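A single structure is presented below for examination.
Shown here: the complex without one of its protein chains, the others still in place.
Showing subunit A:
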Amino acid sequence: MQVALFITCLSDVFYPSVGMSVVRVLRRLGVEVDFPTEQTCCGQPAFNSGYRQDAAKAAKQMIRAFEGYDAVITPSGSCAAMVRKEYPHLLNDDSEWKERAQSLADRCYEFSEFLVSRLSLEMIDARLEGKATYHHSCHMYRGLRLTEPPLQVLSQVQGLEVVNLPYHEDCCGFGGTFAVKMSEISQEMADEKIQHLESTEADYLIGSDMSCLMHLGGRIRRKEKSVEIMHVAQVLDRGMMK
């Protein structure tokens, strides 16, 4: 199986360690990973702001970059949702591109989803002591309906107690450019999320979208609170190191 990593621009630039964790975890599970360097950004910032032509440029670049791979794995529910749900619509006007977009959409997996649907969870041998709670990102939760896979993956980690985050279906307030354009509202949403987070007394806040975690983490840091923020892949990477 030829597997490509779709790193996402955010992790490429701000959180390279998440990508490294994905690569290491997949390799430990026997998956051969490649990283096509032609990839850039999925185009979501432009698309969600209404700039569909500029988003289409990004989409075409990504479709070209990932042609020929059997599976494309990304550590982001949101970017996976962009590729899977929006690309075919975005390139609707051009039948050739639409087909290529659909092909990528069909091959694109979110990280936990790939582990659950294409590998065997029993293969995961990881241990991390502590109490954690999981933040469902909206595009993964409602967009792709991937509610269980990350929790199934985390349930394989010995020593890790995962407790429910109250109001877990509610948005954290990131929302792409919303976080900047509507920063006052975004901040209120983050603060409510952090209140719920604190009520769990978790040591770790785990998620599948670094964008939400950059927003929440940035707010948590500003408020000088201590909770460690991790991507599911980072939890496995750390837990598998023995």
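Quick note on the criterion: a contact is a pair of C-beta atoms (placed from the backbone, for glycine too) under 8 Å apart; a residue touches a chain by one contact, two chains touch by 3 or more; residues count from 1.
Heads up, the rule we're going with is that contacts and distances are computed from a predicted model.
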- Message: Which of the following is the UniProt-recorded protein name of the chain this complex doesn't show: "Glutamyl-tRNA(Gln) amidotransferase subunit A", "L-lactate dehydrogenase complex protein LldF", "ATP synthase subunit b" or "Transport permease protein"?
- Response: "L-lactate dehydrogenase complex protein LldF"
- Task: Identify the residue among A:A46, A:I73, A:L104 or A:I206 that touches the chain left out of the display.
- Result: A:A46
- Note on the structure: Logged for subunit A, residues touching the omitted partner chain are 7, 9, 11-16, 19-20, 23, 27, 32-33, 35, 37-41, 43, 45-55, 57-58, 60-61, 138-139, 142-143, 169-171, 173-190, 192, 214-215, 217-219, 221-222
